[in-house]
Every structure is written in C-alpha cells, then in structure tokens.
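Apart from one protein chain that is not included, each protein chain of the complex appears where it belongs.
Labels run A and B following the written order; every chain starts at residue 1.
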Amino acid sequence: MTSDCVGHYVCTAANINFNVDNLVNGFWQLTIDGLSWGAIYALVAVGYTLVFGVLRLINFAHSEIFMLGMFGAYFALEIILGFKPSGNAYNLGIGLTVVYLGVAALVAMLVSGAAAVGLEVVAYRPLRRRNARGLTFLITAIGMSFVLQEFVHFVLPKILKGFGGSNAQQPIILVQPKTQFTLFSANISNVTIVIVVAAIVLALLTDIALGRTKFGRGIRAVAQDPTTATLMGVSRERIIMTTFLIGGLLAGAAALLYTLKVPQGIIYSGGFLLGIKAFSAAVLGGIGNLRGALLGGLILGIMENYGQAFFGTQWRDVVAFVLLVLVLLIRPTGILGESLGKARA
Amino acid sequence: MSAQHRNDGRARYLLAPGDQIRQWWDQQSRPAKWCFGVFVFILVAYLPLHTPSFLNTPGISFGGTMAQFAMVAIIAIGLNVVVGQAGLLDLGYVGFYAVGAYTVALLTSPDSPWNQVGVNGFLDKDWAWLACVPLAMAVTAMAGLVLGIPTLRLRGDYLAIVTLGFGEIIRLLADNLSDLTNGARGLNQIAYPRVGENAALPNGVFSSGNSAGQANYGTWWFWLGLALMVGILLLVGNLERSRVGRAWVAIREDEDAAEVMGVNTFKFKLWAFVIGAGIGGLSGALYAGQVQYVAPPTFNIINSMLFLCAVVLGGQGNKLGVILGAFIIVYLPNRLLGVHVLGINLGDLKYLFFGLALVVLMIFRPQGLFPVRQQLLAYGKSARRLLRNADESKAAA
Partner (left out) sequence: MRSRVARNALAVGSAGLIVFGVAGCSQSDPKQSGAAGSNLKIVEQVQIDENGAEIKAAGGATPADPAGDGKATCPPVSIAMAGALNGPDAALGINIKNGVQLAIDKHNAANPGCQVTLKTFDTEGDPQKATGIAPQIVDDKFTIGLVGPAFSGETKATGTVFDQAGLVAATASATNVTLSENGWKTFFRGLANDGVQGPSVANYLKNTLKYKKVCVVDDSTDYGLGLATAVRTTLGPVADSACNISVKKGDKDFSAAVTQIKGAAPDAIFYSGYYAEAATFAQQLKDGGVTATFASADGTKDPEFVKQGGEATKGAILSCPCGPASKQFAEEYTKKFGQEPGTYSTEGYDLGTILVKGIDSGAVTRPALLDFVTKYEGQGVARKYQWNNKGELTTNLIWIYKVQ
C-alpha cells in the first residue's frame, strides 16, 4: 500500500465511500434503527444535562452509572428471576416477558439511582463543601470513573461469582428480535418497539416531573439561580440529590433497554463510549435543557446511522463527533438552546 | 504538616508540605533559586543510574518510566499554558500529541507514503529525527492555529467539549485514513537520534538495542526530555513574565474585564493555544522517537484526561507544580506493577488505586499540590525588596 502513494503528495483516503445508494435504499431502516439507538442515548443524556444544568458540572462518571445499571439488570435476571444465561432467546410470551423486563428494569434503576446518589455523596459533596473549582470536580469524576470500572473488572468477580471480569457476561436473552411489521420498507422489530415505547413513556414522565411537580420546580429554580432559590426555601442539597437520582434512574432504564439491544454488551468497559456519545447528544440538543437532551439523543442516533451508511461503517464515530463540533461552532447553546433555568425546561 | 485556619469563612485548607515549601522557596533570592534548581536537576538526572529501592519500579524499567515521565511533563507544561495560564479548558490535548508523533512518523517511517528517509527523501538517517522535531512542533502549532481560530470564540465548558470532539476526530482520522497512516497497523521503524554509536551499540544509545543496565535507552531519552524540559520551562517562564503572560492572567481571571481594559483576548487566547500545541507536538516527537512505532490506540480520551489530571494535581498555572503532577500520574501506576501483597497482584488494581488517589487528593487538596498564587507580575522583585527593607528598618527602629 505504500507504493501506490509514493510521489502523490495529496494522498487522501480511498476509505471514504460517499455511497448515496446505500443511504437512499436503506433510508427508512436506518432511520428506525437510529431511533432506537437515539432513544437510549436520549435517556442517558438526560443524566448529563440535568447535572450540568443544576451544577454546571460534566459528570464523566455517569457512563459508569449506566454500566452498573446493566449489571443490575443482569443480576435481576439471573439471580432474582433465575434465568440461566445461554445466548439463546427464551420467548416466553408477551405478558410474562413484560413483567420480567419490568422487574429487571426496576432493579437496574434502583442500582443506578443508588450509585448516582452515592457518587454525589461520596465524591462531589465534599468538594462542594470546600468550595472547589470546576476543574476539580472533573478530575474527581475521572477518578470515580476509574474506580467504578476497575471495581467491576477485578473486585466484583470476587464478591459475586460470575459477575464482572475481563469478558462480557454471557447474555440472557428474553426476547428474540423479530420483525413485527414493516413500515415504508423498514422492518420494525419487537425490540425496537419496546425500546422506543419505554423511552417515550420515561421521557414524558420526566418532563412532567420536571415541569409540574414541586421538586421539578426546585430543580429549575436551583439551575436558574442557586442563591435566590435557597433564599426562597429550596434546599439545595436535596435538589442536587434528586437531580442525580433522576439521572441515575433514567440511566438504569437505558441500561436495561441496551441489554435488550446488545445482550453481549454487559462488560465493565461497556459504558464508556456510550457515555461520550450521550454527552455529545446532550450538548447537541442544548446542555442544561431536558427536551434538548432527548432531541439531541434522537438526532445523534439517526445521523450516526446515516453517516455510517453514506461514508462507510468505520466513520460512524467520526460523524458523531463532527456533528458535535459543528453544532458547537455554529450554535453553541445547542439546537434547542434554552437552559434548564428558563421557564420552559 | 501543620493545620491553619483561615478566617475568611471559607473552608479550611490543610497547610500541606506544598505550602511550606512554597513559603521557603519564596524567600530565596534569584541566584539561590537557580543554584537549587541546578542541584535538583542533577539529582533527578542521576536518579535512574542509582535508584533507591523504595523508588524503584520492579515490574518495569525505571529509566523507561522516567522517559515516559519526561514526555508527560512536557505535555503538562504545554497544557498548563492553555489550561492553567490562559484558563482555556482543553480536553482534547492528546490530539496535539498525536499530530506531533504522526508528523515524525509520516516523515521517517518506511511504511509511510511520505517517507523522506532513504533513497528518495531529503532527510539523512542520522539527523532525521532531530530535523523532524522543529517540523513536528511547527505542524502541531499550525494545527493549533487551525483548531483555535473557529473554536476560541467559545467559552468555558463549550470549549472543553469542542476540544474533546477534536481530539477524538484526530485519532479516528489516523485510524481510518489507512492509506496514509497505515491505520491500526501503525507506522514502524521511526527514526531516532543516532548518538554514541560504537561496537557494542551499533545503533547508538537512543536505540532500543541499548537496554542493558541502568543507562539504558529509557534513561537516555529521559535525559534528552529533561534537557528539553528545561528549555521549555525557560521559554514559558519568559512568556509568563512578559506582556503575553500578564494578558493570559487577565483573561483567566475575568475575560470580559480584560477585553474592556484593551487586551485583545482572542489573539492572546490563540497564542496560548498555538504555543501549547507546539509544546505538545514536541512531546509527540519524543514519543515517536522513543517507541519507534506509532499507532492510533495510544491517543485516546483517557490519556487526555490523564494529562489534565497531571495539570490539576500539580497545581494549575504553576509550571513547576505540573511537573510534579506528571510524575505522580506516570509513576504511581508503574510503581504498583509486579507488586504482590497478600497474594493479590497489585498491578491488576493499579487503576483502582489511582482513581482512589485522584478522588482523595481532590477532596483534601482541591487546588492542587502547588497552586499558583496571586503575585505582582511586574516589579514584583523590587516590591518585595522594598517591603523587606521596610520590615527590617521597622524592626531596627
């Protein structure tokens, strides 16, 4: 491969395809697949965006919260419900499957929520007490990210046999992905339906929670102006814990949905890249903006898929980051732009 | 370590060894500081030759660890210019490291289509690496310019995110443009300085063949890195004390106020970015020469984060402090390699301990080990002398 480039000074990659056919032929399928990925990105992005809105902190350890949620879901399926991992689908019928998935989702959400609150209490609160600067929080987040990953990598196998370690967990597949119906030549599988429906429900619930409930108002108040909010009687510490909790719960739900899509993805390093992408999605939609995070997630999922089809599969991650950079250069506050603190969240 | 309470209602800081050393250091005169510096320099340079056992790394060559430390220290100094002095949060600094390393690799590796060493090229084998270093710095500085112009309009966290994106894009480009960079297979047999060639070491002291004993090639690269580090420190120190440095401090403290006072913030931010990039490129060139093999997986986000950790741990804004931060980042995980306690291989858990160390250090010393302090930037020496004389005359009176 060296010889055909010698002498050519502009020797760019023959690695970019510009494959219009691919994009046009698979357009609807790519869109549907992108939507289901986008739903997962969106749910994880909410965690990033809420914490940023309230604390102006990029919580890099959120990807590990997601990862712990995955292990929580697996724990529920294997230990609590007694499924044996096998790499083959169980296919127990819709009713039972939904119940079991619900249980797993609950456990995953509990684990992630607890981990998120624990993270805030152990790592971030002492720093806030000492009035540390923003960069310090970032370093602590990185440190906690290492700690949680390595805990699952090396310590968890000693505590719970069969959990953690260098290899991914042997999958427990409850649902065999099967095309339920076809829409505009795109196959929509049952897994996609579950993911999108669950994500919509959770997104609506969160939107209502943030918009209508008392603690939702508290979150928006603290995001807008912490001092005045405290003067108005809002307990800042409680709000911060609630924020982390909500982010954690959603990350746990996203983790369960992810294990439906990629059953072989439950590994200590499984959260990292997804976390970065979800964070990019949050920025894309407008960091600090709940609806922005949701929209950003969907857009990122879809555009990644289009980019993959058009440029070639190896350009998928580049598309995500280029999108991020472009949005930041053209419209830094993101697509929806408004922050959590404004009247409309 | 004595604890002092500060009465301004803020949180208590433990007066760590850093502060006591700092107070002692401030009282020294300039020539004394230089003498001390030379002494420390010689001591540190001598360390790999006779490493005390508590410092030695059993699982990995101490010279190699110190070579890596020198490279990360140079990066930390460069990143300090961007993050610590100008206050620009850069999360994708590893991209500049990559550009520097790949520049040297593309120009000197036989696997590269732009190879200039050998029959067709204009680089002579013995001087190839040395000639490529200023080229690498220039190209990386150019990359910094290209990256900085569109992005430096952004503030704070947005700049951080954009630089994170760019860092990853650079790595992914190196991975995907495999006709140019050989993709994941990497570029091999990169040139290195040919010094000290003799019968026992046909390729010189910097080649990987020199691996016996304490003065192995890791140690030699460490010495080279140390020498370059001193040069960079002088350069950055001069910048700090000049108009440029004062502009950076102004921008860091309050960009709007600086703009109002007539500081061309965009120009100086760009300068910080470009200079930081150039220094990163220098370190990349060192890396390419030492390992003699460059491939994309090395230049990942985790390393960007680690470089940032080095700067924050050492004390942002303090060019000597970040060197210590770099030492901690490089040394701690390597110290645990091959250490067995109670039957557990601590080397496995090294990143666990490292993460814990980061968290604990940030809780107890969030400003870093040697934080930068407010001080008069102009006429500081004469002001201090004036005050000291005033004190003495008061004491005499």
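To be clear about the criterion, a residue touches a chain if its C-beta (ideal position, glycine included) is under 8 Å from a C-beta of that chain, and two chains touch if they have at least 3 such contacts.
Note that the coordinates shown come from a computational prediction; the quantities given were computed from them, not determined experimentally.
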| item | value |
| --- | --- |
| Omitted-chain contact residue, chosen from A:R129, A:R238 or A:R331 | A:R238 |
| Option from B:R155, B:R185, B:R243 or B:K267 whose C-beta touches the chain left out | B:R185 |
| Sole residue of B:V195, B:L235, B:L320 or B:L337 that reaches the chain not shown, by the stated touch rule | B:L337 |
| Candidate in contact with the missing chain, chosen from B:S211, B:S242, B:N264 or B:N389 | B:S211 |
| Among A:V20, A:I80 or A:V201, residue touching the chain not depicted | A:I80 |
| Hidden partner chain, residues of chain B it touches | 59-61, 63-65, 67-68, 175-176, 178, 183-186, 188, 203, 207-213, 216-218, 287, 290-293, 295, 297-298, 334, 337-338, 347-348, 350-351 |
| Missing-partner contacts on chain A, residue numbers | 15, 22, 25-26, 29-30, 33, 37, 80-92, 96, 99-100, 102-103, 106-107, 109-110, 166-168, 170-171, 173, 176-177, 179, 187, 189, 214-215, 238, 241-242, 245, 261-265, 267, 269-270, 273, 305, 308-309, 312-314, 316-317 |
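Criterion: only the chains that are shown with their structure count from here on.
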| item | value |
| --- | --- |
| Between chain A and chain B, centroid-to-centroid distance (C-alpha), Å | 33 |
| Of all residues in chain A, those that touch chain B in their complex | 1-2, 5-6, 8-9, 11-16, 52, 56, 58, 60, 123, 126-127, 129-136, 138-140, 142-147, 149-151, 154-155, 276, 279-280, 283, 287, 314-315, 317-318, 321-322, 324-325, 328-329, 332 |
| Chain A partner contacts - residues on chain B that touch it in the complex | 10-11, 83, 89, 110-115, 120, 150-151, 154, 157-158, 160-162, 164-166, 168-169, 172-173, 175-180, 182, 301, 305, 308-309, 312-313, 316, 348-349, 351-352, 354-359, 362-363, 366-367 |
